[in-house]
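Working notes for the structure below.
One chain of protein is taken out of this complex; the other chains stay put.
Moving on to chain A:
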Amino acid sequence: MTRKRKWGTAILSVTLAASLAACGSNSNSPANEPASNNAGSGGDSKPVTLTMWGGVPGEAGPQAVVDAWNTENPGVQVKYERFVNDDAGNLKLDTALTTNQNIDLYVTYNLPVLVKRVEAGNALDLNSYGDYNIDEKMGEDAKAWKVKDSYYGMPTKKNVSFVWLNKNALDEAGLPVPPLDWNMADLQKYAKALTKEKRYGYVMDMSAYNSIFDGTNAGSGYTKADGSSNLDDPNVKKAYETLYNMQHTDKSMLALGEQLTSKLPTDAAFLKGEAAMLGAGEFVFRSANNLKDFPHDFQIAFAMIPKVSADQSNFKYPGGLGDIISINPKSENKDKAWEFLKWYADGGMKPLAAGGRIPASKDADVGAALDTLLGGNKAGYDVKSLEEVVLGKFPTFTVTLPQQVVDARREEYEKFFTKSQSIDDTMKNTAQRHNDFVKNSK
């Protein structure tokens, strides 16, 4: 027994150590050298150090952002720490916040998590500063991030979800870049036409699955007039069925079950030419601009996420704003953190554009960000569709469903797409679990 336990402990500790090491490996990216140009300033003020936690690896932009700030502001040095934006990583951040581990600023990526942090008293009400009008700067979409009618975090980037197209494959099949208001029937047709041996017509990132369903529900409402769940909206059902047919009848789309078990990196599949179209978002730019690791010689064009049916007038597009930066109310340097945050939002974040993060602020230079975004690879993109889709203005939404319901919906549609539950049961169970959740959380 003891032997078993010892082995168990040894293995556990090794795995733990390994996973912790993996989590931490990025957080210790090169320490900032103290700014060298503070020789002239008087020796009386010691530089303040702010710590910022974010989910983007330091080398993918944030380090360049804080380096730029640190050079300009020798008195206020910012240190960037990376956390992995998953359950374990967010838990780590929440623990650090509640136990007061000197975090001054941190980034939140979805609304339910932000609400939790506000309830826990871990986010400063930014409306207490009168000198920066978030509504005016960030536009209409910012409102979705208000909690208790106030901003407890500043949305800083534009979220864009769209379909990546292999333009060469489209040309080969004689298909034009699809119009902005295309629908799922068109998508199915395109996917079928683009499928050939060793190439799927369409592959969808796991995050994009939800976008289509959320787009419908954001328009028609997550609940019906009587307060019961609307997750069984007929258009959602139709979207499920179309995707099912693409996966199992046309075989023009990678089946969900297979995607889950192979943990397929969808961006790599698209860039390697194994998929002609990819439903994803701006985060793929990080790979698409990296011609060394993801060499590809085709031009990339863009299409909107398709709405479900042609006559659907209230479909909303996944998007809105993202990267919500909050200030820790327990920070000793709240005002300094605020100064940094304003600078960051109004253009300081530009180096992040290389990874697809386009500033949301109207005062930021979007053109310059776009240049960074395209890297040295302008010819690799179809600029017309890029401008229409990536920079276009559409009715958008931010996901407001609680995590539990998002997960319940996913579990139910996974059963459907892996053929172990009928469409009607899927719709029924999804709505049922949504209703149960609402009842339980009262």
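Note that contacts are C-beta pairs under 8 Å (C-beta built on N, C-alpha and C of every residue); 3 or more make two chains touch, one makes a residue touch a chain; residues count from 1.
The rule is short, and it goes like this: contacts and distances are computed from a predicted model.
Student: When you check the chain that is not on display against UniProt, which of "Spore gernimation protein GerC", "Ferredoxin", "N-acetyl-D-glucosamine ABC transport system" or "Sugar ABC transporter permease" does it turn out to be?
Tutor: Result for the unshown chain: "Sugar ABC transporter permease".
Student: May I ask which residue of A:94, A:186 or A:250 touches the chain that does not appear here?
Tutor: From the options A:94, A:186 or A:250, the contact with the absent chain belongs to A:94.
Student: If I consider the whole complex, including the chain that's not displayed, which of A:46, A:263 or A:292 touches that chain?
Tutor: The one listed residue touching the chain not shown is A:263.
Student: So one chain is hidden, and I want to know which residue out of A:75, A:121 or A:234 touches that hidden chain in the complete assembly.
Tutor: Checking the options A:75, A:121 or A:234, the one contacting the hidden chain is A:121.
Student: In the whole complex, not just what's shown, which of A:232, A:323 or A:412 touches the removed chain?
Tutor: Among A:232, A:323 or A:412, only A:412 touches the chain that is not shown.
Student: For chain A, which positions touch the chain that isn't shown here?
Tutor: These residues of chain A touch the chain that is not shown: 1, 4-5, 7-8, 11, 14-15, 18-19, 87-88, 91, 94, 98, 116-117, 119-122, 255-258, 260-263, 403-404, 407, 411-412, 414-415, 417-421, 440.
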